[in-house]
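Every protein chain except one is present and positioned as in the full complex.
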Amino acid sequence: MKSSSLFLGVAIVFGLSWVGLVAYPYVELGGVQPEVSEETGSLVPPPVSGVAIEGQRVYAANGCVYCHSQQVRPLPLFTDIPKGLGPRQTVARDYLRYQPASLGRVRTGPDLANVGLRRTEASWFYQHLYEPSVVSPGSNMPAYRYLFEEREIQGQRSDLAVNVQGPHQPKPGYEIVPTPEAQALVGYLMSLKRDYPLPEAPKPPEEG
Amino acid sequence: MTASTPTTQPTVPADSSAAARRAEVDRSVRGLVLFCFASAIFWLVVGSFLQVISGTQLVIPSFLDCAAFFTFGRVQPAGLTALVFGWGSLAGLGFGIWQMARASGKVVRGVTLPVCSVILWNLALVGGVLGILAGKGSGIPYLELPGPAAFAILLAFGLLVIWLLLTLRGTPGQPLYIAKAFFVVALFLFAWLYSSANTLLIWTVSPGSVTGPIEGWFENGLFGLWLTFLSLSALFYLLPVAAGRPLHSQGLATFAFWTLLFFGGWGGMRYFIGGPIPAWMVSASVVATFLLILPALAVVTNLGRTIGDAGSRLWEAPTTRYLIAGLIFYFSWVVGCAFVAIPTVSSIFHFTIYQEGLTLIAIYGFVSLTLIGAILTLLPRFGHSFNPASASLHFWLIIVGLGLFATSATIGGLLQGFALYDVEVSFLNVVDYVFPFRVLVFVGLLTVFAATLGFAALFARSVYVPAKEPAVPVSQPVPQNVEVVA
Partner (left out) sequence: MSEQSPMNPATPDTGEPTVENASVPVWFWCLSVAMVFVGALYLGVNSGGFKANVFNPDQVSWVGGGAPAGPPDPKVIGKRLFSANCVVCHQASGEGVPGQFPPLVDSEWVLSKEWHGDNHLVKLVLSGMQGPVTVKGQPFNNAMPAWKQLKDSEIAAILTYIRSEWGNNAAPIPADFVAKIREEIADRSDPWTQAELQAIDRVLVSEAEAAPAPEEAPADPNAQPPAPEADQAAEPAPGA
């Protein structure tokens, strides 16, 4: 076979997958827009704060995706919804606000697609990131103490100061406060709420 | 040493002069190929070391949790990046360069450009891996390398390919042997895959709704096309030569080539079964991943019939044993991927340690066994002899590691999968169930790391230290003072 016709053939055969799995979603899924929900009258997916966008970068840079997925798979084949990972299947539009999306390949840690629905207190997130094994005994998550700093208490204790339990206590007169990175990360995690209605992702009926 | 100009075609008057010619060709690319291999082995050791660290962290979460630099989420992708872009890619390129030089029969004179490309590749990877550890990674599997590092790798790759095509093009009209076709097309595919994915996800910003499809397409292509083509190229070249027989069937080889190319490209959404990807794309990938069994079967049948009754002889030799095992793990890996692509199976096994095990089988089983086998086969040509017992020891160490990966992937994956599936089981219980298997994976990674260290030492000794009593006789030791880098 001539090399020119070989390469033409290769380009066509492989190019088909590029058209189908790259170009097509780039146009069809990249082109979807937030829209006003008929049901609630507000924009879906809801706008996300700048802190959360910043936190997404912290999430990516620290490789959270290598343990945590962010996908809720649908009934009837998968049990994600009865397991409480989310009220409905996640669809492409759910990820519109984050660049990139962190879908994940494994669930070494629990799925985080809707962690903002399950946990609503920033202090829990800070405690958990600082020393996961204290907040969730038996957890195999590493500690992220490097996202916190120990500083001298200036007058009053900071509102953000972590209520540290466990072995890594601050020195007397000092407190543990989250760095801006940790604050952004927690802002991001708390923004992960995929409970708004989307027409392409119907909620399963109550009695499964 | 006299060398004819690269454009002169070799004449083949007699067998001995053809062999002399081959030796001359080998010597002309010796420095370049050995540099590729040495770099690759460096990354194999680095990557395996990082894998050991991250594997330890999965067993002892507090291991090295003091600094951001060593956090699991950075060490893990840094290790995988080193293994894929350092080890697999450079080793495959090194073998491919040698193979193209052999096929063209040309004596290469100037290797400054390719050597500089490989240096640039290495520097980019050093910067990139350190960048990932420093928190500059993108968070997208296998596209972690920071933008500039990815660009530098593509640049180095581009220069290398241009040099290859300018210098080592075959003669027009010369029949294209399948191994060379795999290699040359792999180059084309890597350029397409890596530039396309980086352009859309790293160098520019795309909406999160398209991250999944593009990263899936890339990851699948990286393993299923780039690394697979490089490794199959080595298998298709070396196994018939080792068996001393012609390849059984051109038809089966051609069939495997085109079906692999087609289905290999379409398999990317298998990572997202049930995920936020349009149903038809996922279903297409499920089918494609399943149909990849066909080319795998064609490859195994073809090479199996080529080897025929020479199989036991090839298994006895420590070098070709690697190649045969690589072929077996190729098939197991493809079947393993197809198995978990069945949606019902995926509902249990997806997101579990099974997927991690499958990646390790692909990297260490298929790609590494094949390419280590290829390097060991070429070593006596380029370096001194080596101790076959040592190569055999490394082999069995890797096999032990792979056995542990496979056990934890299947049994651990099954347990973890059912626990994740069961509505009654809490997540922390799932962590408990899978813990013993993480210990097994850790032991496996440690074993494999030991093997890679031994292999690196063997490689270094073979290149630099002449053995006193060569265990493998090499009748004509290559002179050490050959000027290889112009």
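Letters are used for the chains, namely A and B, taken in the order the chains are written, and counting of residues starts over at 1 for each.
Definition applied: a residue touches a chain if its C-beta (ideal position, glycine included) is under 8 Å from a C-beta of that chain, and two chains touch if they have at least 3 such contacts.
Remember, predicted model here, so these are calculated numbers, not experimental data.
Engineer: Which listed residue, B:G110, B:G251 or B:G403, touches the chain dropped from view?
Structural biologist: Going through B:G110, B:G251 or B:G403 one by one, B:G251 is the residue touching the chain not shown.
Engineer: One chain is left out of this view; which of B:S54, B:N198, B:T320 or B:T352 touches it in the full complex?
Structural biologist: B:T320
Engineer: Give the residue, chosen from B:L168, B:A186, B:L238 or B:L260, that touches the chain omitted from the document.
Structural biologist: In the complete complex, the chain left out is touched by residue B:L238.
Engineer: Decide which residue listed in B:S62, B:S283 or B:N429 touches the omitted chain of the complex.
Structural biologist: Missing-chain contact among the listed residues: B:S283.
Engineer: Out of B:S39, B:T377 or B:T447, which residue would touch the omitted chain in the full complex?
Structural biologist: Checking the options B:S39, B:T377 or B:T447, the one contacting the hidden chain is B:T377.
Engineer: Residue-wise, where is subunit B in contact with the chain that is not depicted?
Structural biologist: 15-16, 18-20, 22-23, 102-103, 177-179, 236-238, 240-242, 244, 246-253, 255, 274, 276-280, 282-284, 286-288, 290-291, 293-294, 297-298, 301, 305, 313-314, 316-317, 319-320, 376-381, 388, 472-476
Engineer: Take the complete complex as the reference. Which residues in subunit A touch the chain that isn't displayed?
Structural biologist: 24-25, 28-29, 37-41, 74, 76-77, 89, 91-92, 197, 199-202, 205, 207
Here, only the chains that are shown with their structure count from here on.
Engineer: Can you give the whole-Å distance between the Cα centres of subunit A and subunit B?
Structural biologist: Chain centroid spacing, subunit A to subunit B, equals 31 Å.
Engineer: Touching subunit B in the complex: which residues of subunit A?
Structural biologist: 1, 3, 6-7, 9-11, 13-14, 16-18, 20-22, 24-26, 28-30, 32, 59-67, 69, 71, 73-74, 77-80, 82-83, 89-108, 110, 132-133, 136-147
Engineer: Could you list, by residue number, the parts of subunit B that touch subunit A in their complex?
Structural biologist: 57-58, 61-62, 65-68, 71-74, 76-77, 135-141, 176, 181, 184-185, 188-189, 192, 196, 200-201, 205-217, 221, 225, 258, 261-262, 264-266, 268-269, 271-278, 281, 284-285, 343-344, 347, 351-353, 355-356, 420-423, 427-428, 431-432, 435, 438
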